[in-house]
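Note sheet for the following structure.
Missing here is one protein chain; the remaining ones are kept as they sit in the complex.
And then chain A:
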Amino acid sequence: MALHAQAPPSTGRPLRAEQQRANRRAARRRKARALLFLAPLLGLNLLVVVGPSVATVWYSFTDWSGLGPATFVGLDNYTRAFGDPLVRAALMHNLIWFVLFLSVPMGLGLLGAFLLSQITRFQMLFRALFFIPYVVASVVNASVWKSLLSPTNGIGHALGELGVPWIGDVAFLGDTSTSLISVNFVVDWHFWGFVAVIFLAAMQGVDPELYDAAKVDGANRWQQFTAVTLPGIRPTVVFLVLMTVIWSLKAFDYIYVMTQGGPAGSSEVVSTYMYKVAFSQYEAGYAASLGLSMAFVTALVLAVYQLVRKRGWEA
């Protein structure tokens, strides 16, 4: 046990061979012990994530149904995915989702965070209220908004009763032209408070002297925001933009609960489509190729993030 307290062997002192061997043994034992502590984490990761991920790579080249044996079919699944109009439609929906999911929560989050950073009283209260929808379960949020967006007793209906034109009879979730943006709106609603809190923390890290300098130069609040706040929180903005790409690709819960991808596929995204392919159509091999492609895009985005960080464009 006491060996652990020794300094690492590279102290530069000349050591006798026996002592060196003993030190190496001790170092090996220390490493083995460290790995023992990591073993539950790595073991579970291997069992649940790595193993099945490797299996996905193999299955993506087969015609596997999800149960029986799998036959190697080469790149068939991938060529099929490229030609599949449903994949194309789903990707298009993911793209629309991304644009909305990037602009709405970011805009509201920036607004909320900036306002919070300017006040002192009730800051914690507002922060808590903004954040609450984020901690509420997706199934609950989805169910609340399902009734609020309903054409018979929702907000639109109430506004229609008050005499607001058009909105009274819109079935937001049941109409092919509004289903996707309606679900996205609900996701934005539950998410923007989280973004606001992240931005607020970043804004509080901006050097107050920069604001004083801007004020001396006669900058108004808006100019201070664009010249000091935004550049000051740029790393956070870059991070959130790239994560939004990943989150948009992963979008699943709310769509699955609120529209199941419908009506008529109008809110189908890649992850809900892949789920159907795997568990309703029993084409697990094809689903595997879609899942692997999603992971590939995600890894690409993370690589870009690393690159941006290393190059220091954001600092």
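Assume a residue touches a chain if its C-beta (ideal position, glycine included) is under 8 Å from a C-beta of that chain, and two chains touch if they have at least 3 such contacts; residues count from 1.
What we mean here is this: contacts and distances are computed from a predicted model.
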| item | value |
| --- | --- |
| Name of the absent chain as recorded in UniProt (options "Cytochrome c class I", "Imidazole glycerol phosphate synthase subunit HisF", "Carbohydrate ABC transporter permease" or "Glutamyl-tRNA(Gln) amidotransferase subunit A") | "Carbohydrate ABC transporter permease" |
| Identified contact with the non-displayed chain, of A:164, A:201 or A:241 | A:201 |
| Absent-chain contact - pick from A:106, A:214, A:228 or A:284 | A:284 |
| Among A:103, A:153, A:226 or A:281, the residue in touch with the chain that has been omitted | A:153 |
| Residues of chain A in contact with the chain not shown | 1-2, 4-5, 27, 30-31, 33-35, 37-38, 40-42, 44-45, 47-49, 51-53, 55-56, 59, 66-67, 108, 111-112, 115-120, 122-124, 126-141, 143-145, 147-148, 153-155, 157-158, 189, 192-194, 197-198, 200-202, 204-205, 208, 235-236, 239, 243, 246, 249-250, 252-253, 256-257, 271, 274-275, 278-279, 284, 287-288, 290-292, 294-295, 298-299, 302, 305-306, 309 |
